[in-house]
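Below: one structure, written as structure tokens.
Only a part of the assembly is drawn; its chains keep their places, and the rest are absent.
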């Protein structure tokens, strides 16, 4: 039977180095380096493997050491405030045991535990590599909601971008989305490479049967990458659409100002003429002066309106 | 003879596992997972293959399992409202049977059925791999109308983009086109890889003869990719053209406002001067004051017009 337990006493772990049955040792919390070093000694970890586990800042990778297959994975998680956190999961696949280390427990592995408890499928009998596959596959499946949420966000922003809804919030949201896509893609790329290497390289710890399963996982992470690339492309496009829309808006605004100005500035000038106080201005004396001037102004204004309609600035149902 | 039938009773399918002649089992509707799992048992499908078939969300791929060659393909179909749907076709090529599974029947395979019924060409005698090739080739041919329709749409948009037809509809249509191109390219790329792998990898289920045909299919899907890439490039260019055209328009609008303003604002100021009510304004008393002022205004306005003509803002047949 496979034992799942959160080791309290580090020394007790020695029992699991060469257990009679496959053992999964799941370590939470990497705060106490001394404990980790002791675990490393017990399981005979390579110093570099141990360093990668302790450091917890590295990129995803699969590295073969004499006594272990190391797999570093990263899981993207939305944080409050819209940033993305990418905690690390370190797996060390031995011949009879699987050592998994994480800073804090990811809820996402509960289904695996469930299947272990219930003994569903080959998971209990298939050795540490299959168990590692189950964990990595579960982890990769958690990339989907992140990329889908970012894609959904882009679709929500579309309406606002096309109509150039005023307010810098649109810009902020577009940029935040872009920044998160950048993080997601930076994390997903090495993850894909790591899974691919695991799925294609001969390793004494990962049999050909499990590699078939890992190829499927590779398909998933590759699809995540494709979705993220598409989202990135749309994000770039969206900003351009927004800028185009702003340009269009500016056009509309300037059109209005120009129309108002073009109609009334000349008219005001005419009114100014007859507001001058020269002694000799014969028009002012004429009884038809005032109505003739008003008529002239009306004609001038109507002419301008006609001109703008001709240029398609108003009416015809297309504007705005 | 090759049997084409829509199996009603799942258990009846057992007859086709090792049929005397090549059998094509075509399953429509993937709703009832229990039925699918039973089919998987009957034909001895690998759990991963079955999962890919049931899931129906994956990317196109070709995967070799001990008892089958799995080929997942996706077909782009225009949906109402301008989005693109990409239903999945799963093929499982066995030694004597071909299992095809799809959510709902694609009309596009009717020509293949027709050829089967009429017994035209090698299709009836050439085994399940050739039949799979016929289906994939037909499916890939259905990429062409999609990419051509998107390219046509871009050409239709060109006129509006170059002349910056007002209204956000242009932007909406450009962005919708781009979004559909993104989907098409994301789907077509793995499809091409899947066909290429099928055409180049040794497989007990796909003979060298059929691989020659698949290389031709690969050429088609590669051409679709090239057309889609070209369309994408033009789509990016179109938005830039549109933005440039908007900038040009803004220039024109501002030129008009600036001309009107530059001519009438100084003139109005002059009129304002002689509209002042100072007791001692000798010009107002002069009998030549009014005509001289009008003349001065006329010269000022004509000077401005000349200046604008010199700078190429009006006339010379180039503007607007």
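Each chain carries a letter (A and B) given by its place in the written order, and its residues are counted from 1.
Basically, a residue touches a chain if its C-beta (ideal position, glycine included) is under 8 Å from a C-beta of that chain, and two chains touch if they have at least 3 such contacts.
All values reported here derive from a predicted model rather than from experimental measurement.
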Give the total number of copies in the whole complex, keeping in mind that only 2 of the identical chains are shown in place. 5
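The criterion applied here is as follows: only the chains that are shown with their structure count from here on.
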Superimpose the Cα trace of chain A on the Cα trace of chain B, which carries the same sequence, then give the rotation angle to the nearest 5°. 70
Centroid from C-alpha atoms only, then distance chain A to chain B, rounded to Å. What do you get? 23
Quick check on the complex: what are the chain B residues that touch chain A? 46, 48, 51-52, 58-59, 61, 63, 65, 164-168, 171-172, 174-175, 178-179, 182-183, 186, 189-190, 239, 242-243, 246-247, 249-250, 253-254, 256-257, 260-261, 264-265, 267-268, 271-272, 274-277, 281, 283-285, 287, 289-290, 293-294
Going by the contact rule set out above, which residues of chain A touch chain B in the complex? 158, 162-163, 212-213, 215-216, 219-220, 222-223, 226-227, 229-230, 233-234, 237-238, 240-241, 243-245, 247-248, 250-252, 254-255, 257-258, 261-262, 265-266, 268-269, 272-273, 275-281, 312, 318-320
